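Can you read through this structure? Questions will come right after.
Note that one protein chain is taken out, while the other chains of the complex remain in position.
Let's turn to subunit A:
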């Protein structure tokens, strides 16, 4: 197999290996029955230059709902998020193993183009990262990249309305994106992501650089967006997960015999269940603030 991406995919069927030590029986989540899951993960492991960062993750991620990844630092939750749209390809030495299906297609299959993957699975980052261009051009960048048909003005307006930013910027679309506040910049990044009409939006701690008021606005926006998109959010903030997520996956760090710290999925379930009656002791300790 030509090694052009630095990734290796093994054809392991989901749930057949069970090599993840300590994965609770309830740790394998299934999406709500009326929707086909958007992602199906089977024994997914990620390593950087041979050092495992995350091992043995098996779970489903449901469509048109918000899934939160929570857990202490170094538990691999961001790593997992970044393997969902192959952003890990950009990091030299990163390797994803196991089965990672997006709507039934192996994301790391030999014929899959990472560029095409990212057109369907958008991403919003921890720190707002608008391009040093005008507000308009920021939103139009994706549609122009994808070659979307139709009036660009309408596409831009629709995306900005979708991100609840239109009212604030409609009279200054030609101004630099850096003239916006941090919270507005992050909503601009969300507008930029939804402008290409993806299926999924991945959010990597989208509110960690924002003030509480901006955070509330982004959370309200997420609740709105889940009617149209599947959302996966990594958050450091348990309360945020409790507020916005339909389902929550708890990750933790396991120290192996050689002293390496490897992230693993402890359990994934309905957010209410995770926060009120978690199956695993470690989840309970984390949720109740005893650890992490």
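Operating definition for what follows: a contact is a pair of C-beta atoms (placed from the backbone, for glycine too) under 8 Å apart; a residue touches a chain by one contact, two chains touch by 3 or more; residues count from 1.
One rule holds for everything that comes next: contacts and distances are computed from a predicted model.
With the options "Peptidase M48 domain-containing protein", "Phosphate transport system permease protein", "PadR family transcriptional regulator" or "Nodulation protein E" in hand, the undepicted chain maps to the protein name "Phosphate transport system permease protein" (source: UniProt).
In the complete complex, the residue from A:38, A:57, A:107 or A:123 that touches the missing chain is A:123.
Only one of A:76, A:98 or A:142 touches the chain withheld from this view, namely A:142. Residues of subunit A that touch the chain left out of the display are 85, 87, 90, 92, 115-120, 122-123, 125, 127, 129-133, 141-142, 145-146, 176, 178, 189, 192-193, 196.
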